[in-house]
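All protein chains but one are shown at their positions in the complex.
Lettered A and B in written order, each chain numbered from 1.
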Amino acid sequence: MASITVSHLTKVFPNGVRALQDVDLEIRDGEFFALLGPSGCGKTTLLRTLAGLEVPAAGQVRIGDRDVTRLPPGARRVAMVFQDYALYPHMDVVDNIAYPLKIQRVARVERRQRAAETGANLGLQGMMDRRPAQLSGGQQQRVALARAVASHPQVFLFDEPLSNLDARLRMEARTFLKRLHAEVRTTTVYVTHDQAEALALADRMAVMEGGRIRQVGSPVDVFHRPANLFVASFIGGTPMNLLDAVVEADGVRVGADLLPLPPSARGLVAVGDRVVLGARPEYAELHHQPVAGGLSARIAIIEHLGTAYLVDLESPAGPLQVVVPEDEPPTAGVAVWVTAHAARSLLYRRDTGELIGTGAPAARPAAAVPAAGADGSE
Amino acid sequence: MPPGTPGGTVSAAGLSRRWALGFLTPAMLLIGVFLAFPAVWTLYLGLTNFRLLGPQALHTKFIGAGNYQQALTGGDFLHSLYITVIYVLLSAVIGQCVLGFALAWVFRSWRGPLRRVLESLIIVAWIVPGSVVAFLWLAYLQGNIGPLTETGTLNTILGGIGVNWWLQWPMLSIVVFNIWRGTAFSMLLFGAAIQAIPPSYIETARVAGASSWQLLRDIVIPRSRGHILTNLLLISLWTFNDFTPYLLTGGGPGNQTQFLPVYIYQQAFDQGALGYGAAISTLVLLINLVIALAYMQILKERR
Partner (left out) sequence: MATTHPTPDPTPVSDTRWLVRALVARVQLYVFLALVAAFFALPMAWLVLSPFDSQPSLVAGLSHPTLGNFQDMFRNPAVITSLLNSVLLALGTMLVVVAAAALAAYALSRARVPGRNIILYVLLLFSSVVTGSAAMVPIFLLAYDLHLINTITGVILVLAGGLLPAAIFILKDFMDSTPASYEESARVFGAGPFQILRDIVVPLVRPGLAVIAVWTIVTVWGSFLTPFILLRDPTLTPASVQIYSFYSAGGTANLRLISTFGLLYTIPVVVMYLVVQNRYGFRFYGGLKR
């Protein structure tokens, strides 16, 4: 069993920074788990604590069924891949890959053979005699991976391993990693600041901020039902529109307009509640005629995205964005009305920033309006 | 190029060659007269039987290789050379280097006040002036053979052992002294070298389970080879040419600690044989040069 359990983990640095504040986390055996967040959120500190490179001020780490909190890194049977790969320049590729086996006192001939096999499995055959400096960035990354794989760990720990690659290579490496994980099925913890990467690779992920976990869930959960305003604004290629609103009897008032109440919040709010309405630009529509339940706005800027347009709008309620398909090119300066797909809209409490409801429509009372269909069945 | 600049080529900052040479003159003059010239003059002097006083002062004879012959066949010089090499090997190459590296390694990730205090202790041992340090060690290792000699601190701590370290174990005493004196430099140099290794290199190995010995053997030392060699070169030359032993033992007892600097001084100034002293000096210069070139060669190969 190589699940990971973290309980009440706290880490304070000598300069007073509280890098981790009472963190609890469960990672399942064989899972690809991403730690996502902006710089300084504590994700790397958490990873290093799992590795044993940082000692927590309080809390416990369990790997499998062993309490490893006080164990040194070498005793935990994990492997870590750093952002700069840490390939030893004075060793050739096969010795680099074989290094963990050398630590484990495997005989020279055997460990070089196993290293060569692992390397070949990752597409490195023919490069075994080279020095790391003679390899391309992508090849170096695979050597680092091979070294981690060769040590037969219970857990892989990755610290932003793709950040040093250029954009095209990064996509290839990402697919490579996903395939590797599908084959090997070793529990993997993966730190990144790139939310697209996390969404693409992870089985489940944790979004962190300021030393705390703000949400844990599958990529789908996190994307479609961000649990609070921070996650809502952090996740998504284009940021979610977040507009202040007030609940009224038959909807939410945004600026001067009345928009429909998202079904997920039905029954959970009272008239007069101050809320924030969240709607992704991709789930909004532009109308050139006034529309009931629409927000009036004026087109300010149009950005061409290739197969769509990203339209920046000014409205009395604030700026917002809408993604418009390419067959309806918009014109700047025009007045429009914006509707958001109600079933995919979310409501947040303005004071706490927490999501109202589960993001799915509440357990249906007998006579409820049928759900718009999309929620809960992604 | 600004018009009207005499003196030929002007560099970016406007320093013409004439000005540059002018700026160089004071330093080159000092170095030339007080560093380069004496070195060359030694070569010439070594071929004479010059003395400061007496008949040879007035009628200095060119005796060619006479001094060198005397040095290389006489036995004194060779003995001095031999013990100097042993001194350098034991106290610098092994002692200071190993202890300095060990301390740099232990201190590498330590920040606290304890580390600063210890480090300062070690460095202060290095910067206290030589003549003071010499007396401190004379007092420290003093034994009480016979009724009149006093006992030093070490013997008192060791519970009244009556060993007169300087008399009975002069070589050991002076080797230990030199290790104490010079370790700070190695510690600082290796500290910088270890800091220069990317932390991820070491952490990768630690996570793979490497013990400290394996870390040192596989990663730290291979990456620090250049620094190790540079350090060895510098401390070897310094120890080789160090005059402090004169203050400690004066070469004695007998000639047990008569290292080359002491030997040269005694021959040239106590005995007055400046020509012979110059010849030995030339030999020492040559040996220094050989050591330096040898190290550089090894450095080049290892790259």
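The rule is simple: a residue touches a chain if its C-beta (ideal position, glycine included) is under 8 Å from a C-beta of that chain, and two chains touch if they have at least 3 such contacts.
As the structure is a prediction and not an experimental result, all values here were calculated from the model.
The residue from B:Leu47, B:Ala71, B:Ile174 or B:Leu189 that touches the chain not shown here is B:Leu189. Of the candidate positions A:Asn96, A:Thr186 or A:Thr339, contact with the unshown chain belongs to A:Thr186. When the full complex is taken into account, the listed residue touching the unshown chain is B:Leu289, out of B:Ala65, B:Ile94 or B:Leu289. Chain B meets the missing chain through residues 2, 9, 11-17, 19-24, 26-28, 30-31, 33-39, 41-42, 45, 52, 102-103, 106, 118, 120-140, 142, 150-154, 156-157, 180, 185, 188-189, 191-192, 212, 230-231, 234, 237-238, 241-244, 247, 260-261, 264-265, 268-269, 274, 277-278, 281, 284-285, 288-289, 292. For chain A, the residues touching the chain absent from view are 1-2, 64-66, 70-72, 75, 77, 117-118, 121-122, 149, 152-154, 179-180, 183-186.
Everything that follows uses one rule, which is that only the chains that are shown with their structure count from here on.
Put simply, the C-alpha centre of chain A and that of chain B have 59 angstrom between them.
By the touch criterion given at the top, residues 111, 198, 200-201, 203-211, 214, 218-219, 222-223 of chain B touch chain A in their complex.
Within the complex formed with chain B, the chain A residues making contact are 14, 51-53, 72-76, 78-80, 82-86, 88, 90, 99-100, 102-104, 147, 151, 157.
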